[in-house]
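With one protein chain removed, the remaining protein chains of the complex are shown where they sit.
Should a chain be cited, it is by its letter among A and B, assigned in written order, with residues numbered from 1 in that chain.
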Amino acid sequence: MIRPSGLIAPFPKTPRAGMPMIRRCCATMGRVLLIGLVVGGAMALLCDPAFAAPQEADPDYRTLPFISSRVAIWIIAELHLMFAAFVLAVPMFALIIEYIGYKTGDKRFDQLAYDFTKLLSVSFSFTATLGALLTFGLIVLYPALTKYLVKIFSWTFLPYVLLFFFEAVFLYAYYYGWGKFSPRVHLFLGLMLNIVGTAIMFIANAWLTFMNTPSGIDELGNLTSIWDAINNYIWMPINIHRLIANMAFGGAIGAAYGAYKFLGARTLEEKAHYDWMGYIGNFIAICALLPLPFAGYWLGVEIYAYDQSLGITLMGGTFSWLFIIQAVLIGNLFLAANYYLWLSMGRIAGAERYRKFIKYLLAVITLCFIVWATPHSLVATVEEARAMGGSHHPILNVLGVMSAKNTAVNLLILTTYVSFLLYRRANKDATVSWAKTGNLVQFGIFAVVVIFVVFLGVYGYFVDAQTRIGLSQPQVFSVLFAMVAVTVIDIFLFRGAKKRGDIAWGKIPARAQYALFFLAITFAWLMGLMGYVRAGMRQHWHVYGVVRDTSVDAFTPTLGFAGLVVSITVIIFFLFIAVVFFLSGLSSQKNWVASPKRTRRWFRRAKPADELDAGTLSSDAS
Amino acid sequence: MKHALSIFGFTILVSAFYWYVSLWVPQKRTEPPEDIAISQDLTTDEMVAIGEEIVAGKGTCLTCHTMGDHSTTLRFPDLDNIGAVAATRVEGQDDVAYLAESMYDPNAYVVPGFVAGMPLVARPPIALTDDEILTVIAYLQSLGGTPTVTMATTLEGQGQSVAAEQAAPVAAGGNRDAETLFTTYLCNTCHSLDGSPLAGPSLQGVGGRLSQAEIYESILDPDATIAEGFAAATGTMGTLLNAVGFSEQVSAQELQSLVEYLSGL
Partner (left out) sequence: MNLLVLLVIVAALAALQLVATRWVTVNRLAWMAVWWVAIYLGLAYGINPPLPSSIIVLFMAIVTLALAVYLSADSDELASAVQTVTAFIVEKRFRVALLTVLAVLPLLVALKVYTNLSNPPQPPSSSRTIHPPPPASIIFDGTAIDLATANNPYRELEHTDPAAFAQHVENGRRVYFENCFYCHGDNMQGAGMFAHGYDPIPANFNDPTTIAMLQESYLFWRIAKGAPGLPSESTPWSSAMPAWENFLTEEEIWDVIIFLYEFTGYEPRAQGMPH
């Protein structure tokens, strides 16, 4: 057995936080080969006894100047993850939108799907480059850990590289083949792209979830079953959680692209189109956001099932304050999403009728936000603590627990749904004979479900912990039931409804677009934060309980430091995204024409000056 | 361009805001647990002190268990009076036996009203050694009782920890072959197999010269008989074998296979 010297469990100490690990990668064809070479080379290196023998000479860690190895890998891995999430998410909804366009024959949908896909090719290359950088980084900076993981997972590399190759083929066929194939063939290409992309993510997820909840190995870290190592406790939950989260993230970035194009749009048609794109992107993001807490709940359950102390470290120990930050982020997401919907109602004739409800919806959201963000243990000065008679406040204590927070989340989801419902019916008047009854039934369902959810929340205080945890499920299902039932009624209720007016796409204030950016940034930040806690909960382990972190970075940093790294990562990511947006926009630019008066900077559109001025004026006037 | 710049500014603003939020919460940096050296001649008080440290640190016991929390909604048994109640939990088990069982086989008995779920603390990732568990028991006994356990106490279930396993890999099947042993314990640095004398006599044809019993003796008590011409090396082999951990680590089976291997030379 080749054991990384000094790394296996009972040797010296260390923790580790936040080195998000080998992640899913994607690459252009050339880069596929590149990574193949790297991985193959690494494997060859490890198998060659000439290299394996002089183990003393191999350091477990190498360092970088100016920046700690962990932070370097952390940032690269997170950037890689964000791009990969985007690249995997876009084909999912591009395919769905294209399919809608194909079924309805509405050309706009086809165009929208193409607009989203345009963002793909550059992002794909970025993802691959970052993936290669990550691989190099791990081999160079964490040789012993990499060696161990390669030993465990060597079987998975070949399918991974092959899938990569197919991903590239399908992606470019899907993108360049737009309109070149029959719709069915093209849809099939899109489907294959999604399947291959998902498979790639599943493989890479196996590597990193193994580090959290290692399975399929004996106590000394030797592999006993590769399938058990892949199918470890949190592999499937992470797969599902990431699939959904990718959708939300991809939708938000797509919406940000729409917002960016909207702000720069010069004609009304452009404005209308990109307003619509932003709206669809936001819609996708919010739809994906709603089931995310449930997927996260499943993930949490599996972590507890693997090792209770790992779960408690996550939720009750060092990281409990991280979930207060998470509450702030998600509260902001809900607030911004509702805000965007309310502003969107401005483009619909007849929406004025519903304006008066906004303040009540807002009040509920604020209240739920406050409950969710209330910490369980408080920060208090000595005098304050004295006044409270201890470190717990008698009233806040009630809000800081799971019962209250679950209730708050469910009500948040329901409120957002109501906002959407109001948006949906803004310009419609039901004409069916049972309109009044229908409305009443919908209202009744809401009332009953809200009362039920609140009742379960309160009831949770009077039962033991085991029962209390069980209560969250009926809460979730009643909310899901309300949303489905009300939607179904609504569809029939507004069949053949009288329209008060059309939706005036493009008639939306600029601050709504900034709300979309806010959503995208918040999503990215949230992703960075949760990536940190996923990696950080291993504390002083590389592979929890198996390979100990003996490097100088073994400690778990403060949340402020983690927040700084996440912020920097997010800013770098959006710089990259700006490049992606810019490059994606190039194809629709007019061709360069030599002109004697061309003194503008090279990336401006080569438009006649008067047209440009008019365009600038019109966009400013909005 | 104007928009791109203001959007970028907005991005920095929002990111900085979230950074501020992350600075607003309590800042705590968690260091990796220290390894605590345990010698065999600890006094009871020292054991209690070390046990307390392990309970709060490496053992991660306080992640789940509380000390002195008497509310009714506990998810794990409170420990503040464990020294007094340990002996009363299971009929026929005194407090030491009970505490030992609750660490080596925690789910054999679950306190009524609680759910089984305590990890095996002797196994990774917590991986307490037998000595550490003794100090933990001493500490737990001191909570409401008087420690009776000493470093010499033997407990039901000892020998499960990974450290013990590495010291005696036999327990896990003992399958290192003789040739591996021959190089692992550096026999080959002093004994050649080709007849050339090194620091010790060559082992070429040793099976013809010595019986298996004599080979056993030469390994286990190297100085009992010194080969001719190697009187100057008296004591070396025993010292070296101890230094490389031979006597603690090699199992009876492995020793036998080594002897068989040598007698076949």
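One rule holds for everything that comes next: a residue touches a chain if its C-beta (ideal position, glycine included) is under 8 Å from a C-beta of that chain, and two chains touch if they have at least 3 such contacts.
Note that the coordinates shown come from a computational prediction; the quantities given were computed from them, not determined experimentally.
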Among A:Ile96, A:Leu268 or A:Leu362, exactly one should touch the missing chain; which is it? A:Leu362
Checked against the full complex, the residue among B:Ala4, B:Leu23, B:Met67 or B:Leu193 that touches the missing chain is B:Met67
In the complete assembly, which of A:Asn232, A:Gln326, A:Thr374 or A:Gln539 touches the absent chain? A:Thr374
Please give every residue of subunit A in contact with the chain that is not shown. 331-332, 335, 338-339, 342-343, 346, 355, 358-359, 362, 365-366, 369-370, 373-375, 377-382, 384-391, 393-396, 509, 511
Across the whole complex, the chain not displayed is touched by subunit B residues 24, 26, 44-45, 48, 56, 62, 67-68, 80-81, 83-84, 142-146
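Everything that follows uses one rule, which is that only the chains that are shown with their structure count from here on.
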Residues on subunit A engaged by subunit B in the complex (per definition of touch): 9-10, 12-15, 219-220, 260, 263-264, 307-309, 312-313, 316-318, 321-322, 324-325, 328-329, 375, 379, 464-466, 514, 517-518, 521-522, 525, 529, 539-541, 544-546, 549, 554-564, 566-567, 570-571, 574-575, 578
Can you check the complex and tell me which residues of subunit B touch subunit A? 3-4, 7-8, 10-12, 14-16, 18-19, 21-23, 25-35, 60, 63-64, 73, 75, 115, 117-119, 123-127, 162-163, 165-166
